[in-house]
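See below for the structure under consideration.
Right, chain A next:
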Amino acid sequence: MTAPVNGERAGNGTPLLEVRDMAVYHGQLQALDAISLQVFPGEVYAIIGANGAGKSTLLRTIAGLHQPATGSVLLDGKDVTQLRPELRARQGIVLVPEGRRLFESLSVRENLQVGATYGRQGPWTIERVYKMFDWMGDRSNQRTSQLSGGEQQAVAIGRALVANPRVLLLDELSLGLAPLVVQRIYGMLPQILATGMTVLLVEQDVSQALRVASHIQCLLEGRTTLEGRPADVTAEQVEAAYFGLAGVAPAGQPAEGSDSSWPG
Partner candidate 1 sequence: MSLVTDVGTQPAAGFRVTRSRRNVAWTGVGALIVVVVLAFFPYLVYSGTTAILVQAFIVLTLASMWNLLAGYAGLVSVGQQGFVGLGAYFVLILALHGLSPFAALPVAAIGCGVAALPLWWLVSRLRSGYFAIATWVLAATIMLFIERFSSIGGGSGMPLPGFTGYSSVLLTAYTYWAGLAVTVLALAGIYLLLRSRLGLVLTAIRDDEVAARSSGARVGLARMLVFLVAGVGCGAAGAVLAISQLQVQPSADFSVQWTAEMAFATIIGGLGTIEGPIIGTAVYMVLQQTLASYNAWYLIVLGLVAIVIALFARRGLWGLVDEQLNLRLFPVGYWLRTSDRDGSG
Partner candidate 2 sequence: MAWVNAIIQGVLTGGLYALFACGLSLMFGVMKVVNLAHGDLAVVAGYIAIGIIAATHVPVLWSFLIVVPVMAVLGYALQRTLIQSALDRGVLTTLIVTLGLSLVIENGLLQFFTANTRGIGVGLSLVQDSFSIGSQIQVAWLLVVFFAVAVAVLLGLQYFLSRSTYGRLIRAVADDKEAAQLAGADYRHVFGIAAAVALATVALGGIAYGMYSDLDPTAGTDTILLFAFAAVVIGGLGSLWGTLIGGIVLGVAQQIGAQINISDELLAGFIVFLAVLVLRPEGLTARRAQT
(Lines give C-alpha, C1' and ligand atoms only; values in the text may rest on other atoms or scores of the structure.)
Protein backbone atom coordinates (compact mmCIF):
# COMPACT_ATOMS: atom_id res chain seq x y z
CA MET A 1 0.00 0.00 0.00
CA THR A 2 1.59 3.27 -1.02
CA ALA A 3 0.93 6.67 0.42
CA PRO A 4 -1.23 8.99 -1.63
CA VAL A 5 0.66 11.27 -3.99
CA ASN A 6 0.41 14.97 -3.31
CA GLY A 7 -2.16 15.84 -5.87
CA GLU A 8 -4.35 12.98 -4.85
CA ARG A 9 -4.41 13.83 -1.18
CA ALA A 10 -7.17 16.35 -1.16
CA GLY A 11 -9.38 14.16 -3.23
CA ASN A 12 -9.05 11.20 -0.88
CA GLY A 13 -11.95 11.94 1.38
CA THR A 14 -11.57 12.66 5.08
CA PRO A 15 -8.06 12.56 6.45
CA LEU A 16 -7.49 10.02 9.22
CA LEU A 17 -6.02 12.65 11.50
CA GLU A 18 -6.55 16.36 11.14
CA VAL A 19 -5.44 19.38 13.10
CA ARG A 20 -7.27 22.63 12.38
CA ASP A 21 -5.84 26.04 13.13
CA MET A 22 -4.50 25.11 16.52
CA ALA A 23 -2.90 27.44 19.04
CA VAL A 24 -1.27 26.07 22.21
CA TYR A 25 0.15 28.00 25.14
CA HIS A 26 2.49 26.99 27.94
CA GLY A 27 1.31 29.46 30.52
CA GLN A 28 1.85 32.80 28.86
CA LEU A 29 4.27 31.51 26.26
CA GLN A 30 2.74 30.62 22.91
CA ALA A 31 4.13 27.29 21.76
CA LEU A 32 2.02 26.78 18.65
CA ASP A 33 0.25 29.25 16.39
CA ALA A 34 -2.26 28.54 13.62
CA ILE A 35 -1.09 24.99 13.05
CA SER A 36 -2.98 22.83 10.60
CA LEU A 37 -2.18 19.47 9.14
CA GLN A 38 -3.84 16.49 7.53
CA VAL A 39 -2.63 12.92 7.70
CA PHE A 40 -4.17 10.37 5.30
CA PRO A 41 -4.29 6.61 5.87
CA GLY A 42 -1.03 4.85 5.18
CA GLU A 43 1.11 7.99 5.19
CA VAL A 44 4.29 8.63 7.08
CA TYR A 45 3.94 12.26 8.03
CA ALA A 46 7.06 13.85 9.47
CA ILE A 47 7.21 17.06 11.49
CA ILE A 48 10.67 18.57 11.51
CA GLY A 49 12.16 21.62 13.14
CA ALA A 50 14.80 22.70 15.60
CA ASN A 51 14.61 22.48 19.38
CA GLY A 52 11.81 24.53 20.79
CA ALA A 53 9.97 24.78 17.51
CA GLY A 54 6.93 23.19 19.06
CA LYS A 55 7.09 19.72 17.53
CA SER A 56 6.68 17.72 20.71
CA THR A 57 4.03 20.09 21.96
CA LEU A 58 2.10 19.44 18.77
CA LEU A 59 2.26 15.69 19.23
CA ARG A 60 1.38 15.87 22.91
CA THR A 61 -1.59 18.08 22.15
CA ILE A 62 -2.82 15.67 19.51
CA ALA A 63 -2.48 12.89 22.10
CA GLY A 64 -4.48 14.94 24.58
CA LEU A 65 -1.85 15.84 27.17
CA HIS A 66 -2.27 19.55 26.44
CA GLN A 67 -5.43 21.45 25.70
CA PRO A 68 -5.21 23.86 22.78
CA ALA A 69 -6.36 27.42 23.32
CA THR A 70 -8.05 27.41 19.93
CA GLY A 71 -8.39 24.91 17.13
CA SER A 72 -9.34 21.28 16.99
CA VAL A 73 -8.09 17.75 16.55
CA LEU A 74 -10.14 15.36 14.45
CA LEU A 75 -9.87 11.62 14.16
CA ASP A 76 -11.51 10.30 11.00
CA GLY A 77 -13.67 13.41 10.84
CA LYS A 78 -14.74 13.19 14.48
CA ASP A 79 -13.74 16.03 16.81
CA VAL A 80 -11.75 14.58 19.69
CA THR A 81 -10.40 17.84 21.11
CA GLN A 82 -12.38 17.51 24.33
CA LEU A 83 -11.42 13.89 24.86
CA ARG A 84 -9.11 12.97 27.74
CA PRO A 85 -5.80 11.39 26.69
CA GLU A 86 -6.71 7.88 27.78
CA LEU A 87 -9.90 7.96 25.75
CA ARG A 88 -8.05 9.21 22.69
CA ALA A 89 -5.62 6.35 23.09
CA ARG A 90 -8.51 3.91 23.19
CA GLN A 91 -9.92 5.49 20.07
CA GLY A 92 -6.67 4.85 18.25
CA ILE A 93 -4.35 7.82 18.70
CA VAL A 94 -1.35 6.29 20.47
CA LEU A 95 1.76 8.27 21.30
CA VAL A 96 5.24 6.90 21.89
CA PRO A 97 6.44 9.76 24.08
CA GLU A 98 9.75 11.53 23.96
CA GLY A 99 12.25 9.81 26.23
CA ARG A 100 10.52 6.47 26.02
CA ARG A 101 8.75 6.73 29.41
CA LEU A 102 8.68 3.02 30.07
CA PHE A 103 7.28 1.67 33.34
CA GLU A 104 10.48 1.10 35.24
CA SER A 105 9.30 -1.32 37.85
CA LEU A 106 7.59 -3.50 35.24
CA SER A 107 9.25 -6.10 33.07
CA VAL A 108 9.41 -5.89 29.29
CA ARG A 109 6.47 -8.22 28.96
CA GLU A 110 4.44 -6.33 31.55
CA ASN A 111 5.06 -3.07 29.73
CA LEU A 112 3.61 -4.61 26.59
CA GLN A 113 0.72 -6.08 28.55
CA VAL A 114 -0.19 -2.66 29.91
CA GLY A 115 -0.09 -1.29 26.39
CA ALA A 116 -2.47 -4.00 25.26
CA THR A 117 -4.93 -3.65 28.14
CA TYR A 118 -7.08 -1.00 26.53
CA GLY A 119 -6.03 -1.70 22.98
CA ARG A 120 -8.20 -2.40 19.99
CA GLN A 121 -8.46 -5.60 18.05
CA GLY A 122 -5.95 -5.93 15.29
CA PRO A 123 -2.92 -7.63 13.82
CA TRP A 124 -0.49 -6.57 16.54
CA THR A 125 0.02 -8.86 19.53
CA ILE A 126 2.83 -9.26 22.01
CA GLU A 127 4.04 -12.29 20.08
CA ARG A 128 4.14 -10.30 16.87
CA VAL A 129 6.19 -7.60 18.56
CA TYR A 130 8.59 -10.31 19.74
CA LYS A 131 8.87 -11.49 16.14
CA MET A 132 9.71 -8.04 14.89
CA PHE A 133 12.30 -7.44 17.58
CA ASP A 134 13.76 -10.90 17.77
CA TRP A 135 15.85 -10.28 20.88
CA MET A 136 12.89 -9.19 22.97
CA GLY A 137 11.29 -12.55 23.65
CA ASP A 138 14.33 -13.87 25.48
CA ARG A 139 14.43 -10.84 27.74
CA SER A 140 10.74 -10.49 28.30
CA ASN A 141 11.03 -10.89 32.06
CA GLN A 142 13.80 -8.38 32.53
CA ARG A 143 13.28 -4.98 34.04
CA THR A 144 13.35 -2.34 31.38
CA SER A 145 16.01 -0.36 33.22
CA GLN A 146 18.46 -3.12 32.31
CA LEU A 147 18.00 -2.53 28.58
CA SER A 148 20.03 -0.27 26.36
CA GLY A 149 18.57 2.93 24.95
CA GLY A 150 17.77 1.39 21.60
CA GLU A 151 16.18 -1.65 23.21
CA GLN A 152 14.07 0.58 25.44
CA GLN A 153 12.93 2.49 22.39
CA ALA A 154 11.89 -0.78 20.80
CA VAL A 155 9.86 -1.72 23.87
CA ALA A 156 8.22 1.68 23.87
CA ILE A 157 7.23 1.25 20.24
CA GLY A 158 6.03 -2.25 20.93
CA ARG A 159 3.91 -1.01 23.85
CA ALA A 160 2.16 1.35 21.47
CA LEU A 161 1.80 -1.22 18.69
CA VAL A 162 0.01 -3.82 20.80
CA ALA A 163 -2.77 -1.29 21.27
CA ASN A 164 -3.34 -1.52 17.53
CA PRO A 165 -3.53 2.20 16.98
CA ARG A 166 -5.04 3.83 13.96
CA VAL A 167 -2.48 6.61 14.08
CA LEU A 168 0.90 5.94 15.65
CA LEU A 169 2.58 9.08 16.97
CA LEU A 170 6.37 8.86 17.34
CA ASP A 171 8.12 11.60 19.28
CA GLU A 172 11.84 12.02 18.62
CA LEU A 173 12.79 8.37 18.20
CA SER A 174 16.40 9.27 17.59
CA LEU A 175 16.89 11.15 20.85
CA GLY A 176 19.88 9.87 22.75
CA LEU A 177 20.52 6.95 20.43
CA ALA A 178 23.51 6.11 18.27
CA PRO A 179 22.96 6.68 14.51
CA LEU A 180 23.22 2.97 13.73
CA VAL A 181 20.57 2.16 16.30
CA VAL A 182 18.35 4.89 14.95
CA GLN A 183 18.62 3.52 11.45
CA ARG A 184 17.76 0.06 12.65
CA ILE A 185 14.65 1.31 14.41
CA TYR A 186 13.50 3.32 11.44
CA GLY A 187 14.19 0.22 9.40
CA MET A 188 11.23 -1.38 11.19
CA LEU A 189 8.90 1.21 9.79
CA PRO A 190 7.99 -0.71 6.60
CA GLN A 191 6.90 -3.71 8.70
CA ILE A 192 4.72 -1.45 10.79
CA LEU A 193 3.24 0.27 7.76
CA ALA A 194 2.57 -3.05 6.11
CA THR A 195 -0.15 -3.75 8.68
CA GLY A 196 -2.07 -0.68 7.61
CA MET A 197 -0.66 1.72 10.19
CA THR A 198 -0.55 5.46 9.69
CA VAL A 199 2.40 7.23 11.26
CA LEU A 200 2.87 10.81 12.39
CA LEU A 201 6.38 11.37 13.62
CA VAL A 202 8.48 14.16 15.01
CA GLU A 203 12.16 14.12 14.20
CA GLN A 204 15.03 16.47 14.80
CA ASP A 205 17.27 14.61 12.36
CA VAL A 206 16.13 16.08 9.05
CA SER A 207 17.84 13.63 6.72
CA GLN A 208 16.37 10.70 8.62
CA ALA A 209 12.93 12.25 8.36
CA LEU A 210 13.28 12.94 4.66
CA ARG A 211 14.31 9.34 4.10
CA VAL A 212 11.18 7.77 5.60
CA ALA A 213 8.47 10.36 5.19
CA SER A 214 5.84 10.55 2.52
CA HIS A 215 5.00 14.07 3.58
CA ILE A 216 6.82 16.62 5.72
CA GLN A 217 5.98 19.80 7.61
CA CYS A 218 8.52 22.10 9.13
CA LEU A 219 7.89 24.14 12.26
CA LEU A 220 9.72 27.20 13.45
CA GLU A 221 8.83 28.95 16.69
CA GLY A 222 5.40 27.40 16.68
CA ARG A 223 4.50 28.18 13.08
CA THR A 224 4.55 26.18 9.88
CA THR A 225 7.30 27.26 7.53
CA LEU A 226 7.21 24.49 4.97
CA GLU A 227 4.93 21.68 3.85
CA GLY A 228 5.08 19.15 1.08
CA ARG A 229 6.49 15.90 -0.23
CA PRO A 230 10.20 15.22 0.23
CA ALA A 231 10.55 14.82 -3.48
CA ASP A 232 9.08 18.25 -4.11
CA VAL A 233 11.29 20.32 -1.76
CA THR A 234 14.92 21.26 -2.19
CA ALA A 235 17.60 21.08 0.46
CA GLU A 236 17.86 24.86 0.44
CA GLN A 237 14.15 25.25 1.04
CA VAL A 238 14.28 22.86 3.97
CA GLU A 239 17.29 24.61 5.41
CA ALA A 240 15.67 27.98 5.10
CA ALA A 241 12.45 26.74 6.65
CA TYR A 242 14.30 25.02 9.50
CA PHE A 243 16.37 28.03 10.46
CA GLY A 244 14.04 30.81 9.41
CA LEU A 245 16.45 32.49 7.09
CA ALA A 246 15.68 35.57 5.05
CA GLY A 247 13.28 35.05 2.19
CA VAL A 248 11.30 32.32 3.91
CA ALA A 249 8.52 33.52 6.16
CA PRO A 250 6.39 31.56 8.63
CA ALA A 251 2.90 31.34 7.21
CA GLY A 252 1.08 34.64 7.65
CA GLN A 253 4.09 36.87 8.21
CA PRO A 254 5.83 39.17 5.72
CA ALA A 255 9.41 38.14 4.92
CA GLU A 256 11.82 39.61 7.47
CA GLY A 257 15.51 39.63 8.25
CA SER A 258 16.68 36.81 10.42
CA ASP A 259 17.74 38.78 13.48
CA SER A 260 14.92 37.73 15.76
CA SER A 261 14.25 34.30 14.38
CA TRP A 262 16.66 31.98 16.12
CA PRO A 263 14.69 29.16 17.62
CA GLY A 264 15.11 28.67 21.33
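Following the convention adopted for this analysis, a contact is a pair of C-beta atoms (placed from the backbone, for glycine too) under 8 Å apart; a residue touches a chain by one contact, two chains touch by 3 or more; residues count from 1.
On how the list was made: all candidates are chains of the complex that A comes from, given by their letters.
A quick note: this is a predicted structure, and the numbers were derived from the prediction, not measured.
Candidates 1 or 2 all come from the same complex, and the one touching chain A there is 2. Interface of chain A with candidate 2 (complex): residues 63-65, 84-86, 89-90, 94-95, 97, 101-106, 110-111, 113-115, 117-119, 159-160, 163.
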